[in-house]
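In what follows, a structure is listed as structure tokens, so that the remarks can point back to it.
Only a single protein chain was left out; the remaining protein chains are all shown in position.
This part shows chain A:
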Amino acid sequence: MSARKKTLLKVIVLGDLGVGKTSLMQQFVNKKFSHQYKATIGADFLTKDLTIDNKTVSLQIWDTAGQERFQSLGVAFYRGADCCVLCYDVTNEKSLNNLSSWKDEFLVQSNVSNPQDFPFIIIGNKIDVDESKKIPSLQKKLLNITNNQLGGLNYPLFETSAKDSINVETAFENVARMALQQEELNGASRNDMNDDYHDAINIHLENDNSGCAC
């Protein structure tokens, strides 16, 4: 009876400026990479169809700007997301430390009903760069962040390179799978819709004048 073909999934990508969010999108959606840096203004919307466990899904990816002045773009960006991707740059320690404030920002703005179970995924980008440029003792710091911080960021983590197309596909397949789960969870939790058709309207013909102005 339903006219629905594909499941639509809204995915938000967050992270500091320059960590490579747009590059990851371009690699994932268009298989392109550019060395030139063009800061995102506001947000970009990209679409990609994927097949997950024999199910076609359409990812509506909201690639947001890392620049601070766009961070007040408001609830529209966060509202009703099915999955949130938190990105950092493996050569930029500050971007790693900011992950938890991106998460907090998301939870505050999106007002999701189940913050504990909401699917987040972490992507560490630019692993193609020279070992020397990477954050010193990255693994240890990662462990710290995922386990010890208030609230914790105990989420699946993928290390990627948008430049060399390493792990990008895998990461987003996981994003899609988690988003799909979230969407189905919500969709399934209320199958009693039919009950609403049985609500009778209470109409008092004798003494009720509120119904209309005639």
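Quick note on the criterion: a residue touches a chain if its C-beta (ideal position, glycine included) is under 8 Å from a C-beta of that chain, and two chains touch if they have at least 3 such contacts; residues count from 1.
Everything below uses one rule, namely that contacts and distances are computed from a predicted model.
When the listed names "P-loop containing nucleoside triphosphate hydrolase protein", "Ubiquinone biosynthesis O-methyltransferase, mitochondrial", "Vacuolar fusion protein MON1" or "Coatomer subunit gamma" are checked against UniProt, the chain not shown comes out as "Vacuolar fusion protein MON1".
Considering the full assembly, A:L8 is the residue among A:L8, A:L107 or A:L138 that touches the omitted chain. Note on the undisplayed chain: of the listed residues A:W62, A:Y88 or A:F158, the one touching it is A:W62. By the touch criterion stated above, the residues of chain A touching the omitted chain are 1-8, 10, 22, 25, 29-30, 41-49, 58, 60, 62-63, 70, 73-77, 79-82, 110-113, 182-183, 186-187, 189-190, 193, 196-203, 205-209, 211-212, 214.
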